[in-house]
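The next block holds one structure in the form of structure tokens; read it before the comments.
Yeah, one chain of the complex is gone here, protein chain that is, but the others are all in their spots.
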Amino acid sequence: MFRILVLHGPNLNLLGERETNVYGAVTLEEINKQLTEQAEELGASVEFFQSNHEGELIDKIHQARDRFDAIIINPGALTHYSYALRDALSAVSLLVIEVHLSNIYAREEWRHRSVIAPVVQGQISGFGPLSYSLALTAACELLKEGAKQR
Amino acid sequence: MFRILVLHGPNLNLLGERETNVYGAVTLEEINKQLTEQAEELGASVEFFQSNHEGELIDKIHQARDRFDAIIINPGALTHYSYALRDALSAVSLLVIEVHLSNIYAREEWRHRSVIAPVVQGQISGFGPLSYSLALTAACELLKEGAKQR
Amino acid sequence: MFRILVLHGPNLNLLGERETNVYGAVTLEEINKQLTEQAEELGASVEFFQSNHEGELIDKIHQARDRFDAIIINPGALTHYSYALRDALSAVSLLVIEVHLSNIYAREEWRHRSVIAPVVQGQISGFGPLSYSLALTAACELLKEGAKQR
Amino acid sequence: MFRILVLHGPNLNLLGERETNVYGAVTLEEINKQLTEQAEELGASVEFFQSNHEGELIDKIHQARDRFDAIIINPGALTHYSYALRDALSAVSLLVIEVHLSNIYAREEWRHRSVIAPVVQGQISGFGPLSYSLALTAACELLKEGAKQR
Amino acid sequence: MFRILVLHGPNLNLLGERETNVYGAVTLEEINKQLTEQAEELGASVEFFQSNHEGELIDKIHQARDRFDAIIINPGALTHYSYALRDALSAVSLLVIEVHLSNIYAREEWRHRSVIAPVVQGQISGFGPLSYSLALTAACELLKEGAKQR
Amino acid sequence: MFRILVLHGPNLNLLGERETNVYGAVTLEEINKQLTEQAEELGASVEFFQSNHEGELIDKIHQARDRFDAIIINPGALTHYSYALRDALSAVSLLVIEVHLSNIYAREEWRHRSVIAPVVQGQISGFGPLSYSLALTAACELLKEGAKQR
Amino acid sequence: MFRILVLHGPNLNLLGERETNVYGAVTLEEINKQLTEQAEELGASVEFFQSNHEGELIDKIHQARDRFDAIIINPGALTHYSYALRDALSAVSLLVIEVHLSNIYAREEWRHRSVIAPVVQGQISGFGPLSYSLALTAACELLKEGAKQR
Amino acid sequence: MFRILVLHGPNLNLLGERETNVYGAVTLEEINKQLTEQAEELGASVEFFQSNHEGELIDKIHQARDRFDAIIINPGALTHYSYALRDALSAVSLLVIEVHLSNIYAREEWRHRSVIAPVVQGQISGFGPLSYSLALTAACELLKEGAKQR
Amino acid sequence: MFRILVLHGPNLNLLGERETNVYGAVTLEEINKQLTEQAEELGASVEFFQSNHEGELIDKIHQARDRFDAIIINPGALTHYSYALRDALSAVSLLVIEVHLSNIYAREEWRHRSVIAPVVQGQISGFGPLSYSLALTAACELLKEGAKQR
Amino acid sequence: MFRILVLHGPNLNLLGERETNVYGAVTLEEINKQLTEQAEELGASVEFFQSNHEGELIDKIHQARDRFDAIIINPGALTHYSYALRDALSAVSLLVIEVHLSNIYAREEWRHRSVIAPVVQGQISGFGPLSYSLALTAACELLKEGAKQR
Amino acid sequence: MFRILVLHGPNLNLLGERETNVYGAVTLEEINKQLTEQAEELGASVEFFQSNHEGELIDKIHQARDRFDAIIINPGALTHYSYALRDALSAVSLLVIEVHLSNIYAREEWRHRSVIAPVVQGQISGFGPLSYSLALTAACELLKEGAKQR
Partner (left out) sequence: MFRILVLHGPNLNLLGERETNVYGAVTLEEINKQLTEQAEELGASVEFFQSNHEGELIDKIHQARDRFDAIIINPGALTHYSYALRDALSAVSLLVIEVHLSNIYAREEWRHRSVIAPVVQGQISGFGPLSYSLALTAACELLKEGAKQR
């Protein structure tokens, strides 16, 4: 049974409340609920953590080393400058998948560059809550294949 | 029943034969076979087209307008400079999903920029053949939700 | 009666103690006191929060949504890279005014670019403690005009 | 009697069908018809060729050397990267005029640069189908003046 | 009967006298005369104004608002830096066409960028005096079509 | 009694008439009237000058040296390239405040850079006519404090 | 006996006819004839293919995998942007040598960068038809040394 | 007796466990122990603080003002973007020395630039745990010389 | 007897009054007087013109064509952006020498680039009023040698 | 009988001893010996000079003017910044060929740009010692053809 | 007993005489003397060489291969452009440490980039003569640990 940690970065706690034209009307709670159900079907367990603090996300990633098999992370705006988050992800030897609700390549120029992407297994961007769901499917598939993160 | 066109760009015909350390050992035929089976389960039909010619890919995209509901495209190296391909994809009003076998953001600098990404629904990068499979799942989900391309 | 939140970013707690040639000799406490008096005259209430933690500032902004009509923020050095702070400000539908004590355009090159400025109503830079005072006047005027943030 | 070749690049076959807010509702066929009539009045003959294939356009340009006096070309998105097309145009000693339906300087940043422009006589951009018509007038005038390509 | 203002920017008064290898031997007076005749045939009236002063050109554009239907402008070297001229043109709701005698894209690097182009209807570059004539034809055609400036 | 010169740069004479979605519906005359009243209350006198000519603005700044205590300037589009205006402002030893009606950092990329800002006391941007009013308050406050320009 | 494929890219079919001041008066046919003779002397066989189509060149490279020991390629203007051609060359495990008739580093800025060069054994530029001849000598030498491509 | 604060930035708590090929096998605890011993010999006292939170590091630096004579800091990945950390270090009037375990100039491009370096006394990079030890020696020497921070 | 026009650009009328630490205490009048005397000795005549208006300087340059043999110009801040001034200078076939009082290469970055320099005979920068004097000597020498402008 | 000077730049004296994985195991002496033999066969004479001093290489180039017909030069790392070497080569009217042992375009970014290349006849890069041999062949061929350097 | 070569680059012979505000009042001789004493204590021998000639420094580095165990180098201004020096250092298999008297990251922009740093073990910058002393300590420590250069 695979153990998967789902990390939500800054401002994602407002999901479903803010800028719904960009991020949709589904709340973070609903996404988490849906992922829990999907995980059950896939024979996996998921745990969730949201924080607006870069430091707390890094702490959580460190603690995940022995307790989880994979991390699914939506780093929010930290995607674009948090080299500390990048170093944390690259330091733990877990499968990591980066997700984004919106298509970051169809938005402002500065959202096109992810400093996280070079150290993850893969990136899924632009499918709304479905981005998370695809990531969960991918994580389970890759763990099954015994595929470890790069 | 959703009709989905899967387009493979330049050099993807060599899959499984060339640079297997980067692209893996699965052949394009095997990927297509696997997608056909997955499509059947999802109640969708898939058709495949591979070409090393930018022009043929554009022609195919034009023809897809009335015959397909969605396009899954791995543009190969055209990803990085073919504005003509981009204009073709943005001209047809279909759901388009961009996929890459390797994590293009963990490779050479010039592979980090996709001129295609700004006009697609979403992008999936770095999961090997699984990238296509996730895209197929996403396409069917989004078509079900009646989600039209941007 | 308008409710206005005044946010002071990293290192502003040292005001009046550090680099007084650049930032002046007035302390943060004195600025807050002066703003409280000015607010009273303008028929508004002000609340203050200083933090050296990006995450705490974001949390505070989220909580401000229902409790305040406007935010006056001096983001300190976060001005120049905190896209997470920017997203937080752009997520809450409040009037936001950005202030700086020193003229950031007359200092080091990297201080010339604010990643916050594109999502605020306006920016006031270079007037010392007066920058805050002008912002408070502006906030009340704009709230009176019913001018909502862009 | 001047012989003029009109070349339409990638995606122009979709004219009148795709993105009519940008490119207008007139079809390529209608443009060609209108140019044929205008040519007749001007005592010139026109021939048309549309292709989504860079190579076919280059072949056509080569063949034009002995058969035509001038080329009017709308290179579509090839405008922005096809140095091969540029070399082809600069290799044949014909009068060449570059046209664009939309004002390429009022659109995305990457459409502002034409790699074709430095080797043509002149460029006409932003007048819709009228762009072609003005180019035809210009071609006949310049040929009359015996004005050879730069 | 359409009223069209033709504006000639800095140094164009020297036309026919200076650098005739680049700009040709025709004088500004001759161009104006030729345009007056062409206008008559097209049922339009033209008025001319040349100045080496950015401010005078802006004043003239402002005054044109109620007195003209369209502006044809060759901004000379102001093309490349006069944001004030750009704002003036974008402020008046007239059809504006930008013309250049020489092909600015075949000259020095700095002549390739027009700060004016993004706010005009279209641009015609490289046809010598014919550039103006084509612009006049275009203006009348577009006014007839009731085409208003972008 | 402080004497303050208010300078309005190119195109500001069209205020209230052009692009009211960006600049608002208030005319320059109304702004000037409002500032005159505010000045009276503050025990200051204001004089106004608008010009579309860079040279006239520079002349005016030179003349201001002995006749005024402070300059409030909205340089319009000259903000972004007029180093001559900058040198003029930095040559006279007066308090200078730069104002903008719109938030220049929320508009086109080229409007983000002010060549004027490094030589002024402070900048106020984005509050509509209120920008001028805040500047007037600031000027009087700073003059009172005996704060001389940088 | 070494089998060597010589590929000529876009516009090289015009050799000896176009821009002879840059490319010389020798035709492609003459170059091929000369290379055939040289190959005979060196105990090698050569085959030639010219195309203005990127896709055809890629197809040819793919087919060369089992049929040739080395590729000599003059990619013409594709040198500067065809990442698809690059990927094709890097995918087949053959010795590849890049040649240019003219010294590409003594021409326009954009001709200085070859996207092909990083994946070939070596590059020979600037010797006219002799470039090909040197490449053939090099190919045979390296094959003899058993030197495989990088 | 000099009092020296040693600050370890994000991810340094994992030292000796993560990426030992880059950072070595020594743990943070061992480094601290070794520095304590060395300090004793040098007649100095050292205190240690590690945090993954930018804000906590800034708080600590502020508190150090009266309690320490010098700061030795390895800012981890914050080195490359935390202008808030930089402002904190430049605000307190202490001797500051920046250390890095690995040679940051021999790694990824983005690690070559330190936003911290311009405000410290000196930088020591690339000697593993020895970097800290050299910094401690330097701190004591400079304090002895009465050398105050720049 | 050579006739030489000396042009002083924006803000130079303030010479000797403003920023004397940069530009020295000599007034423009004194410089002109000194040049008149030097000219007399050299058997030349000089005429002076100062303006803060780009347009007036251009007009003056045009008028100089038949009346002068050489132009000595200190373009002030127009040096750095006035392509219109550049075109004016390059249009008249006179010897042109560019002078600067201060060493523009030892000041702000943006003062390092002169858009005027590429079209003049030579540039003299950094010698205070002596810069003009050297230019006058040079002009007479070059005119004597019959050296015409590039 | 052609006289050819072969120049080896900095660090090439270490050939065969240093970094043999990049530069191969052949020594400079062996290369020189091999070239002497090849020259004999071609009816040419060769002379060699190696130096780690830019100045000595320039001196040697100057002296070569009357004593040699061609120069073959491997400038080592001077390739990338020695404009003085470039000026020396362009000053003497000899045939010059630039060679590199390794493929400089497949190495670090800064090795991709040669400041020498624009002033030589041609460049040969990536063939190990064979690069020199090909250059010698080319030199003799071109001298025979009477081809003088550009 | 470790043998260490200390190299001083261009202009360091002036130490103690020139710009003492930047480089301090200690002479090179004094630094060398101090290092000799320190070496003795550490059981190492040091040898010194200063040159203003890039070539001489490279020659010295080559000769050091068999005679020394480590090199401590202050490359002076060659730090910023001498790729030849870099190649020399990377060619010899010795431990190399780069030192700078001043903090190069707190000075002019162009001094921030060292082309030497990527090929050395570590860099010490900003401690005045102490920089050398720390480097000597480091060299001995690393040689003891048997740490060979990267």
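Lettered A, B, C, D, E, F, G, H, I, J and K in written order, each chain numbered from 1.
One rule holds in what follows: a contact is a pair of C-beta atoms (placed from the backbone, for glycine too) under 8 Å apart; a residue touches a chain by one contact, two chains touch by 3 or more.
Predicted model only: the values in this text are computed from it and were never measured.
When the full complex is examined, the chain removed from view is found to touch I, J, K. For the chain left out of this panel, the touching residue among J:Phe2, J:Tyr23 or J:Tyr81 is J:Tyr81. Seen from subunit I, the chain kept out of the figure touches residues 103, 105-106, 112-114, 117-128, 130-131, 133-134, 137-138, 141-142, 147, 150. Within the entire complex, the positions of subunit J that touch the omitted partner chain are 53-56, 58-59, 62, 81-84, 86-88, 90-92, 115.
One chain of the complex is left out; on subunit K, the residues touching it are 9-11, 13-14, 18-19, 51-56, 76-78, 80-81, 110.
The rule is simple: only the chains that are shown with their structure count from here on.
The minimum number of touch steps separating subunit D from subunit K is 3. Of the two chain pairs considered here, E-F and C-F, the higher C-beta contact count falls to C-F.
Subunit A and subunit H have centres, each the mean of its CA atoms, that are 32 Å apart.
Remark: subunit B and subunit C have CA centroids separated by 47 Å (rounded to whole angstrom). For the pair subunit A and subunit E, the distance between C-alpha centroids works out to 55 Å.
Residues of subunit K in contact with two or more other chains: none.
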